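For this depiction, one protein chain was excluded, whereas all remaining protein chains were kept in their positions.
This part shows subunit A:
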Amino acid sequence: MLKSSVERVAEATPHAIAKRMHGLSDRALAWLFVAPSIVLLLAVNIFPLIWTIRLSFTNFRVNRPNAEVEFVGLKNYLNILSDRDIWLTMQATAHFLIWTIVLQVLIGFSLAYLINKKFRGNDLWTTIIVLPMMLSPAVVGNFWTFLYQPQIGLFNYAVGFLTGADPSSFSMIGDVSLAPWAIVIVDTWMWTPFVMLICLAGLRSIPPSIYEAAECDRASKWRQFWTITIPLVLPFLMLAVLFRGIENFKMFDLVVQLTGGGPGSITELTSINLKREAFEKWRTGYASAYAVILFVTVFGLASIYVKALNKVKQR
C-alpha cells in the first residue's frame, strides 16, 4: 500500500518538476524521503516478527549459539497447547483480564457519570482521581506490596476496620486464593481513571439539547439514560475496553513487581510465563512459538472486536 501511494504521488507530479534536483527524478526523491521509515520499520518490526516465526519451528537456544539448530516442525506448538501449566497461566490471564475490565468499566463509567454532573470543584476531583494513572507501574507495584502488608499495610488495616476481621489474619499477596484478586485490585486502582477519562469524553460529546428534546418528549431520566446516554457513550466505552484489554493481555511490570507471579505460579500471567521460558530457561524456539500463539490470539480477538466496534459506531 505504501509503495502504491508513493507511486501515485510520483505519477501525479508534472515531468518538468520531476526532472530537477541534481538529476534525481521526483519518484526517486519520494522514495528517498520514505526510505528511512521503511528501513526502520522493517528492521525493528517486520524482521523480528518473521525471525520469531522462523525460530518457532526450531529448537534454537540463544544461550547456546554454537549448537546445531534443528528444524522441529510443529512440535513447539503442540507442546505448548498440550501443556497444562500454560493453560493455567492462560486461565490466570483470563481471570485478570475479565475482572479488571468489568470493574474498570463499571467504576470508571460511574465516576465519569458523577464527575460530569456540574458541581463545585469537579475539575479538582478529576485531577485527584487521575493521579494513579500518572505513576510508574513499578512504583505502584512496589508501594502496594506495602499496603498489602498483613502487619502494617493500610489495605489490611482498612479491611479489618470495616469488617472487624483481624488485619494480620490474611495476606493478599501470600494467599493462593487472594493473590489473583490482589493484582485485579491494584490494576483497577491504577487504570480506572483512564476508563473514566474516555467515558467522560463520551458523555461530554452528547449535546445538552438532546436531553432537552428528550425532556420535552417526556422521557424519564431512567429512559434518557438507557436510550440516549448509554448508546451514545458505548463506542467510547468499547474503545476503552479495547485499550485496557490489549494492555492487560500483555500485563507484566505491575504484577512482577507486586507478586512476581506467586505464590507458586498462581498469578503468573502469560507474559511473565513467556519471559521465564525465553530468558530464564532460554528455550528460545519454544518461547518463539509461545509468542506467536499470543500474537495471533491478541490480533485475532482485537480484529473481531474492532469490527464489532465499527458496527456500533455506524448504528
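Throughout what follows, a contact is a pair of C-beta atoms (placed from the backbone, for glycine too) under 8 Å apart; a residue touches a chain by one contact, two chains touch by 3 or more; residues count from 1.
Rule of thumb we're sticking to: contacts and distances are computed from a predicted model.
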Task: Identify the UniProt protein name of the omitted chain, choosing among "Pyruvate dehydrogenase E1 component subunit alpha", "ABC transporter ATP-binding protein", "Monovalent cation/H+ antiporter subunit G" or "PepSY domain-containing protein".
output: "ABC transporter ATP-binding protein"
Message: Which candidate, A:78, A:213 or A:306, sits in contact with the chain we can't see?
response: A:213
Hidden partner chain, touching residue among A:48, A:73 or A:231: A:231
Message: Touching the absent chain: which residues on subunit A qualify?
response: 207, 209-210, 212-220, 223, 227-228, 231-232, 315
